[in-house]
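Omission of a single protein chain aside, the complex is shown with its protein chains in their original locations.
On to subunit A.
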Amino acid sequence: MASTDTAPSVHEAQVPDSASVEAGLDALEAVQTQGTPLSEVLRTKALPPLIALLLVLALWQGAFALELTSSYKLPSPGMVWSSLVDLWQAGTLFSIVWTSVWRGVAGFLAAVAIGTPIGLLVARVKPVRTAVGPILAGLQSLPSVAWVPAAVIWLGINNSMMYAVILLGAVPSVANGLVSGIDQVPPLFLRAGRTLGATGLANARHILLPGALPGYLAGLKQGWAFSWRSLMAAELVAASPDLGLGLGRYLENQRESADMSGVLLGIILILIVGMAIDLLLFAPIERRVLRNRGLLTTNR
């Protein structure tokens, strides 16, 4: 046989040779990652939205100065600012925002606690999926404001009614997000999990849930948006002294007293809270998850 011609010493020399080739390959092929400097981040990420904001304010101020309509209908940015200062000085700004944020966050967390097991069941149990899946998907496109009248009749005008509306709005989003996340876990990972011996709960915990995380996070994000919207709708509609003053109620009060700067301030505050939760909570988590999995191509 031909290979027996080669002396054993050659074979011995070949093994370290292969190891060094291997080391060379590893060094060549390993990915180098490096961070971006802070000034660069500020310039590319903070500057554009700041410019956009200033542009909007300038346009607004311009429209006001041109007296396109009465200042009763379109107050200036300055007037809205002084409404804010009034609220601050009255000492109610913080409590108004907090009342709504607390309700929204508590309702959202409850929606996560309820929506997650539902999503898991719908995704993994065939009959449940056939029965509940379409309803869940349909509920997602039903504006949750539509539940407000029903919730008021069932529960009265109180906090439970607010939470009911939040749950009806957010649970389908959370559950659907998890279902689509699980559906998108590559079958290869499921088979790999099975060969490693992951079954039942271990499979859910180590393979399904982490694999579904990107889709689940998208569902959570949407769930939060729906929670916040439903809550504002409920606060606008439901007036009761026991409820405390939240952002939606503040907005409606200012409308009743024909205070347009107050109404605009209310809208802006609602917008800011919704955005802040998204930017400060969800965006960093999402970025981290995607970057860890190498799914983030640019340094977003």
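Rule of thumb we're sticking to: contacts are C-beta pairs under 8 Å (C-beta built on N, C-alpha and C of every residue); 3 or more make two chains touch, one makes a residue touch a chain; residues count from 1.
Criterion: contacts and distances are computed from a predicted model.
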Item to complete: Assign the chain not included in the display its UniProt protein name, restricting the answer to "Sigma-70 family RNA polymerase sigma factor", "NAD(P)H-dependent oxidoreductase subunit E", "ABC transporter ATP-binding protein" or "Electron transfer flavoprotein small subunit".
Response: "ABC transporter ATP-binding protein"
Discussion item. Out of A:Val112, A:Leu213 or A:Leu243, which residue would touch the omitted chain in the full complex?
Written reply: A:Leu213
Response to the item:
Among listed residues A:Leu59, A:Leu109 or A:Leu196, the absent chain is touched only by A:Leu196
Item to complete: Using the definition of touch stated at the top, determine which of A:Ile153, A:Leu188 or A:Ala258 touches the missing chain.
Response: A:Leu188
Worksheet item: What residue numbers in subunit A mark contact with the hidden partner chain?
Response: 1-6, 11, 14-15, 18-19, 21-23, 25-26, 28-31, 33, 188-189, 191-192, 194-198, 202, 206-207, 210-211, 213, 289, 292-295
